[in-house]
Structure formats: structure tokens, C-alpha cells
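Only one protein chain is missing from this complex, and each of the others stays in its spot.
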Amino acid sequence: MSEKLLEIRDLKKHFPVTKGIVFQKVIGLVKAVDGVSYSINAGETMGLVGESGCGKTTTSKLILMLETPTSGEIVFRGQDIQTLQRKDLRTYRRGVQAVFQDPFSSLNPRIRVGDIIAEPVVVNEALPKAEIKERVQELLRFVGLSPNAVNLFPHEFSGGQRQRIAIARALSLNPSLIILDEPVSALDVSIRAQIMNLLQDLQRQFGLSYLLIAHDLAAVLHLSTTIAVMYLGRIAELATSDDLRHKPLHPYTQALFSAALPSHPDEQREEIIIAGEVPSPLNPPSGCRFHPRCPFVKAVCSEVEPVLRPVADGHQVACHLYTDPA
Amino acid sequence: MAHPLLELKQLQTYFISSKGTRIVKAVDGVSFTLAEGETLGIVGESGSGKTVTSLSILRLLPAAARIVGGEIWFGGENLVTKSEPEMRRVRGSQITMILQDPLMSLNPLFTIGEQIAEPLRIHLGMRGGTLVERIKELLRGVRIPSPEVRMREYPHQMSGGMRQRIVGAISISCEPRLLIADEPTTSLDVTIQAQYLKLLKDIQKRSGLAMIFITHNIGIVAKMCDQVAVMYAGKLVERAPVRTIFNQPAHPYTEALLNAMPKLTDKSERLWSIEGQPPDLANLPPGCPFSPRCPRAEDRCRREVPPEVQVGDDHYTRCWLWERS
Partner (left out) sequence: MRTSQERTSQEDLSASQLTVTPQTFSADPPVALRWRKTAAWLRGAPIIPLFIMAVLVFTGVFADFLAPHNAEVGNLRLRYRPPVWQERGSWDFVLGTDHMGRDILSRLIFGSRISLVVGIMGVLVAGSIGTLLGIVSGFYGRWVDQVIMRLTDSWLALPAVSLAILLAALSSPSKWNIVIILGAVYWTRYARVIRSEVLSLKERDYVRLAVVAGCSQAKIMWTHILPNVANTAIVLATLNFGVVIIAGATLSFLGVGVAPPEPEWGLMLSEGKSGLMAGYWWLSVLPGLCIMFVVLAANLLGDWFRVWSDPQLRQL
């Protein structure tokens, strides 16, 4: 049906922690991403959800080639991106773009909006100025802004409008995949829905794929086709949005659902308050990383790390509760 | 109600530029009451005036802001007319505040113990052994393990969730009657937020303290609050008990906020969004501030500011659509 656009295979990113100024000695490893595998199909949205330290932002940086993986593969349209050279690299850049969280730091305050949106095109294509101008105005219309915005500076726009400009820029090269890193969390509540609807409309109109990274479970459920729940650098659960919503299996996922804020004062939810804090990725717990905080912990959990295994069609969990026969 | 703990009457706080030419009406005629032990949620987005309201109560406004009208009645006294030394006695002991960023709220140069001790020393004059015991008791009360060890640590040695709990401990140390929490969980992870909100609820049950929650997240209001006040562009557009707000919102803005929230339960195709942009406080339209974005705005809404009217039991709103009834 839909082609596999992007595939991540056992991706790992470890940051060395060094001591000393001149002769740096490695005293530890921050295992930000520690063995993550999933794939994104064309036209679909993959949601990555998790709390601080889970590695979702690092994953996005690896895909955008802002960081290099320690090991593992990132395969885009059948090609391992780490082996790409020059011209193919350019093709990759054309295919994958990004929108980041902070609308105030995403746009260079000294450059006009028209030039900000046109930059990817100017860098990657050799189009005449008139054509570029037309394209920019077209993009502005797509994101719901007036074409007059071309000559204005970012500070003349509100947060929501700036995020639209960032989206227009991301669209400028006709990418296949857009990485959305917390695209609405810095915006006012009343604007969030606008932007989320816009993203949905654009997806339908252009057949885009999204990698959506967010901490707001409800927003991720709303926009995503498939969701990966991450914890301390690994995937705890991987399922379609509907499956996850109706049957969250991993205790951490269940805790996330329980911790999510209600939408009505009478909404009763089973209270699973997990104790403790997220451990440091420098020193993850042995065995299953979630075991110190898990309300269903068993003996095996502190010894053996569970593997992500399918338990139903398209639904994978990394938890001894489900993947052990006993 | 008999004697509310806190009563705001037509509070007006304006930001005035140094040459007096630009006036931003950050808080423009806000009134509400809060009873002992009750929790009020003030909901609004950026520019709504919710933070300035709380700063006005504590008289901690920045230099450019001034309370230009209205009264703040707390425990039978008008806080607006109090002198600075009098306010200092109120802050920390009667009314306390928790802010959004715990890293900014704690001084990196002092140990946790010293920072908790500060209000105890100033307001209750505690010293020596009793002081240390009280500090340990407070740390236990916010569920921080091994308080004797933690007391001697510095803020940077702790996680965000712990820091926010310590800030909580400092604020309840002198047993205040009112705690104002300004977006206390925005910087916390979801699971940590759940822990923290539960902690605040438990503290409230134990001590009977009243709370004001300032937030943009209507979910927090649903979980924690008894009364809700919705603010928009410096005006209070609706106030009611929490269930009334969720079941029968009167003001179009409240309704829109409730609908714009993606919910875990249903899977709707498209979210209900509010058109337009957040208000520019320096450049407000002459009538109702929400009129440019209101799906039901009429001519009158754009010309005249609606007064506050009662629409139900303990339910008030500022909207011309209700004026008729």
C-alpha cells in the first residue's frame, strides 16, 4: 500500500561525558538513544511520545543529520543516509525538513520573512528570482498568511503566525517527510488547534509524512497514525493510535494515560501514580529501565532487559508481562 | 458567602510607559471571591492578565505597573492601601506564591536548608534545633526522602520535580492562608506533574489552605479547582464553579477553549479552533476584547464593553449575548 519512507534500524547515540580540559578522559556515556527501530510510511504520521530524557529529540536530530549516530542505520527510500555523498545528500535534504518548537528562535530576526521561506530553495535549486518569489507567495497562501508578509520581519508576527512561517519554509522544497518537534507546545492554547488543523490539511493536500514529537499525549493521539512510546532511550510500546488509545499495554504507557490531565472535572481515571523520577541516562537501571518505578515489577525485570516484540497485529511491547510465556 | 478569604473588587492594574504615552491595561476591572480552603483556577492565555493579577495581590508588580483602581480585601484588610513594610509581613506568612520555573525560584548559592529556613526565621523567629526540626518536617511533608542529607544540598543537585517540591515546602512553611501557584507544573514532565498536583491536593486537605491556580491548561483546572475564572485581554469574561464552567459555559471564549482541547477519549477528525490571533494589549478594539475572534459577535459587541451579568447560581459572565436574559 504505502511505501516505507523512512526506516530506523537499531539506532544508537551515545554522548561521551569527559573530564579534563586538555587531555579529555571519557568517564561515562549518556545513552540518549539506545537501540530504537521503527519505520514511517508515506503519507502517515509517526508520533514519538515520552518525557524528558527519553531520547525523542535526539532521534529527530539524528534523522536530520544534526548529529551522527553511534551505531545503527537510518534508511530513507532504501538508501542508508550515512553513506550519502554530496548530490544525494542534497536530495535527502530536499526530502526531509523540520519545524521546531520555539517560534521565536526558529526565525532569524534580521531576515525578512520572504527570504526566510525562500532560503532552502535558494540554497538547493537554481531558480530565477521571479519564480522563487512566486513560490514563496504560494507557500504563504498554503499556510494561511497574506502574501504581503514577504517584506515583513519576524517580530511583526505573533507566535502562531511565526510557526506558520516556519511551516511554509519547511514546505518550500516539497519534502516527503517533515520532522515536527513539539510544534505547538510553545503556542497559546487557542492557537494550537489552528496549527494542528493546518498540519493535518497540509498532510492531506500534499501527501506528507510527519514524525511528530510531543509530550502531550492527547495531541499525539489526535494527529498520529502510529505511536512509539519512548523511555530512557528505548521504545516501550509501539502501536497504532487507535490501539494505543483503547489498549495501552506497557505500564509506563498506562501511567502516561493516567497522568494526563482530565478534560472534565468528573472524568474519573484509574490513578496510577508512579513514584520517583526519571533516572539519568548516564546510569540507566539494569534490566528493564522502567523497573524501579513500575507498579507491576517482577523479579526478572531487574535482570533481563525486555525486547520489543509484537503481541498483536501492529502492536509491539517491550515488557516481561507480555512477552514471557510464563 | 459569609466572609470570603480573598475578595477582589474591580481591580485595575495598568502598565504605564515612562513618558505616560502608552498605557497597557493588563488587568481591567477584575472581581472575584475566594473562600477559605477553596481552590480557584484563573485560566487565560498570554496577555490575559492572569499573572499580573496575582502579582497585584502580592503587590509585587514591576516598576512600570501600577494598581490604578479597585480593592483587594484579604482577611478584612485592603491590601492595595497597605504600606510596603506591612505587605512584607503578609508575604510569605499569609499569602505565598509558587512560580513556574523552580530553577529560577531557588538561589543557586544557598543550600536547600537555608532557603527553607529563611521565611521561618523572618516570620516566625525560629532558631536552632526547632528550626532544623521544622525544616526536616517540611521536607518530609513534600515527600523528599532523607531530609537531613537533602538539607545540605544545593538546588542544582536536584531534579526539576524535586526542586518544585522544595519551592512548595518553602511556600507552606509558615502555614499561609492562601497559596498562589503560577503555572507551577508547566516545566515538569507529565508523570511528575501528576505527582506534584496530588501532593498539592494532599497539602491542601491537611492544612485547609486556599489556593489560586494560574494556568493556561484547562485540564489542570478540571483536576484541581473548585471555582474557575476565565480571563481574556485583561478582563474577567466568566467565573463559575468548575462543573458549571465545563457543563454550561456561558462565554464564547470559554466554550472555544473547552472545544479546542484535544481529548484522550474521542477521536474527532478536526479540532475546533478559534480564529484570529491573541490580543494586542496596546491596541484593543473599543468593545469586547474577544469580538474580533468571536463566532457570534454582533455590532454591539464591537462597540461597547459588556458589563458583568449574572447568568446562574454563582455564575457570572461579561457578554452581550447574555444581557438580554
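Here the chain labels run A and B in written order, and each chain numbers its own residues starting at 1.
Definition applied: contacts are C-beta pairs under 8 Å (C-beta built on N, C-alpha and C of every residue); 3 or more make two chains touch, one makes a residue touch a chain.
As the structure is a prediction and not an experimental result, all values here were calculated from the model.
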Sole contact to the chain not displayed, among A:S146, A:Q205 or A:S280: A:S146
Options A:P120, A:P262 or A:P306, residue touching the unrepresented chain: A:P120
Residue among B:A35, B:V68, B:L103 or B:C174 touching the omitted chain: B:V68
Residue of A:L64, A:I227 or A:V317 in touch with the missing chain, whole complex considered: A:L64
Residue among A:R9, A:R77, A:R90 or A:K133 that touches the chain left out of view: A:R90
Contact with the hidden chain (one of A:N108, A:N174, A:Q205 or A:S286): A:N108
Hidden partner chain, residues of chain A it touches: 64-66, 89-90, 93-94, 96-98, 100-102, 105-111, 116, 119-120, 123-124, 145-146, 148-149, 151-152, 154-157, 161, 166, 169, 173
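The criterion applied here is as follows: only the chains that are shown with their structure count from here on.
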Centre distance in Å when chain A and chain B are each reduced to the mean of their C-alpha atoms: 32
Contacting residues of chain A [partner chain B, same complex]: 51-52, 158-161, 188-194, 196-197, 200, 215-219, 221-222, 241-242, 245, 255-267, 271, 273-275, 277-278
Residue numbers on chain B that touch chain A, as the complex places them: 45-46, 159-162, 189-195, 198, 216-220, 222-223, 242-243, 246, 256-257, 260-265, 267-268, 270-275, 277-278
